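For this view, one protein chain was removed and the others were kept in their places.
What follows is subunit A.
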Amino acid sequence: MLTETAPAPSARVVALWRRPSARLSLLVAAVLALIATYLFTDVPGSLAFALKVRGLSVLAMVVVATAVGVSTVIFHTLTQNRILTPSIMGFDAFYVLISTIVVFFFGSASFLRMDALTLWAVQLVVMVAFSVVLFTWMFGGKRRSIHLMLLVGIVLGTFFRSFTEWMQRMLDPLDFQVLSDAMFASLTRPDETLLLLTAILVAAACAAVVPLLRTLDVLTLGEPAAVGLGVNHRRVVMALFGIVSVMVAASTALVGPILFFGLIVANLAYSYAGTFRHAWTLPTAALLGVVCLLGGQLVLEQIFAFGGSLSMVIEFAGGLFFLFLVLRKGAR
């Protein structure tokens, strides 16, 4: 990127650019610059108030980008492919379904009576347990074609969404109100408590990944090689699926489903990082996610003066990108 503009790039710059650490530092600088721009452009009234409001949305974007980016890269490693993502597999539809079922059977009264933290914990535990079962069923047995799994995932997603809608139609209006408030927070105006909880959770999940970074690299080689190299494959994979579940559930609860975001970010991260080592790809994916969300929001707000339609733009661009990936993959 940088070297292209120079007429005759010196060997030194090229050598520096080859190093993942240099690329990552550049990305960190870009993210910091974007955050500063976002915080300080066009402050209409009190600076302190604007900083507080905008700081919260920056935090939301960072949390979501981290959760989606990191979980998608891990998911790619676990499923040994680069076009599946937890979202496309109908995963966040599943999360919404579970929350709906909780409200359906226990009522919003119990929903409200429990404090937010307990509810949060209950939903996450249920979610993680169910998703581990689902993943074992889908990926645990005989190896199936990626395209078949993808189609199954998409159809499962439709099934979950239809089922959710059915249950929501059966709810009484008050329960429904509580549920939709809990499900659809916005990226630019997140709920403060929920945001902090999510941030803590995602940070914890990231911390849990750190000791597994090298194991993830080994998993890239495939199951037989990984087992040969002394990895307790089954246990590690289940643990990682659990971490992925937590991250996806957390980010879905915060901003709702963003279908193609993880796909774009993860694939960009592979080519940008120039390596498949997770110590580099994971942070790169998270930072690129921040660049996409924050940069996209800035462009939409400042240049086109739209707000809130970022997810549609992502959906559109992501869909085209996905078609490209699938068709290219089919070509090989």
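We adopt the following convention: a residue touches a chain if its C-beta (ideal position, glycine included) is under 8 Å from a C-beta of that chain, and two chains touch if they have at least 3 such contacts; residues count from 1.
By our rule, contacts and distances are computed from a predicted model.
One chain of the assembly is not displayed; among "Flotillin family protein", "ABC transporter permease", "SWIM zinc finger family protein" or "Ferredoxin", its UniProt protein name is "ABC transporter permease".
Residue-wise, the contact with the chain that is not shown comes from A:V155, picked out of A:V133, A:V155, A:A204 or A:L221. Residues 142, 144-145, 147-148, 150-152, 154-156, 158-159, 161-163, 165-166, 169-170, 259, 306, 309, 312-313, 315-316, 319-320, 322-323, 326-327, 330-331 of subunit A touch the missing chain (whole complex, contact as defined above).
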